[in-house]
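Quick one: structure below, then a few questions.
Missing here is one protein chain; the remaining ones are kept as they sit in the complex.
And now, chain A:
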Amino acid sequence: METAFFSHLPNHSLPDTAAAYKGSKIHPAVIQAGIMMSSGEIRGANARTMATMLAFQQVIEEYQCPEQTVLWKDLPNHLSPMIAWLEDCRPKGVGGGNAIRWLKGEINRLGEVDMGTDIEQKRHLVGAIDDYLTQKIEFADQIIISHAQEKIKAGDTIVTYARSSIIEKVLLQAWRRMKEVDSSAEFRVIVVDSRPLNEGRSTLYTLTNAGIPCTYTLLPLASSVLPNANLVLVGASALHSDGSLYSRAGTAVISMLAKEYRVPVVACVETYKFGERVSLDSVASNEIGEPEQLLQIPGGKPFQGDFPATLTPLNLMYDLTPANLITTLCTELGFIPPSSVPTVLGKTAPVV
């Protein structure tokens, strides 16, 4: 279907690793990160941003500035094919984009402020990357966890969708704290999941290992669990400046069901995932997963032999949850309404 409404979306394909190695322009650490992101071994905005930045850290450490130029002018050129490679492997997303933009800004600042020798400048950049990751992700997560766990009370039923690293941490921390206060107190978690990735299985595994009582169900069956739920917790890949949440496909569905049953939806997002971009619907910009995964269903493959020419499997990776379906955002700045995203963006735009 060449003229289909989704034909503009890039098809997911494995990157050409051999060419990348041969070209010698791309650092092996970056190649490795790219492959892992492409294959899905590294999944989730936080994990991907960290992998990208740590790879670049290594690149910077090993970088030698040529004689006739200065570091702040040459390093961006050195990095740009690597950034392009990563983009090839998987679109970097708003969070990753923000981090790379910050890194470029940081390199540029070396031209304005004298940091000393090349080695000192490199050391400064490496340290700055560490600080960025710590502040924007690790500390931010800790603050988000401390805010979000306030919303979980004993006897509650919490619904979560697919897998989000921050939601897992929130639930584990809330459980630990609840047990410290009163060992008989507990809450339940309902993990709602969807094919083809079934990422919720991993959440389920983590939570049950911690002893949290869990219910597992699939997205189409979620309407049976929501009437008894107290809170829906979702993570995000990005937050657009109109307050809409760009997250794993199905988040919009669970939020919509939650609204139907009047269950509050709290999205836990670090502010580095806030983006200037606005997109009016989920199809305008999205990623397409492997159609093979969609066609492979438990208990067999219905399409054997000739694949019908008129059939197109479409496996969207993300969807856009409109701001009106989100009750509140839980960020490192506290609980804010989705409408405050531009305010936060305005405040943090000159990234320090």
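As a working rule, a residue touches a chain if its C-beta (ideal position, glycine included) is under 8 Å from a C-beta of that chain, and two chains touch if they have at least 3 such contacts; residues count from 1.
Everything that follows uses one rule, which is that contacts and distances are computed from a predicted model.
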From "Mediator of RNA polymerase II transcription subunit 19", "Translation initiation factor eIF2B subunit beta", "Trafficking protein particle complex subunit 2-like protein" or "ESCRT-II complex subunit VPS25", the hidden chain's UniProt protein name: "Translation initiation factor eIF2B subunit beta"
Selected residue (touches chain absent from view) among A:253, A:268, A:326 or A:341: A:253
From A:219, A:238, A:266 or A:330, residue that would touch the chain that is not displayed: A:219
On chain A, residues whose C-beta touches the chain left out of the figure: 1, 4-5, 190, 194-196, 198, 201, 204-205, 208, 213-225, 227-228, 248-250, 252-253, 256-257, 260, 281-283, 286, 294-295, 297-299, 302-303, 308-316, 318-322
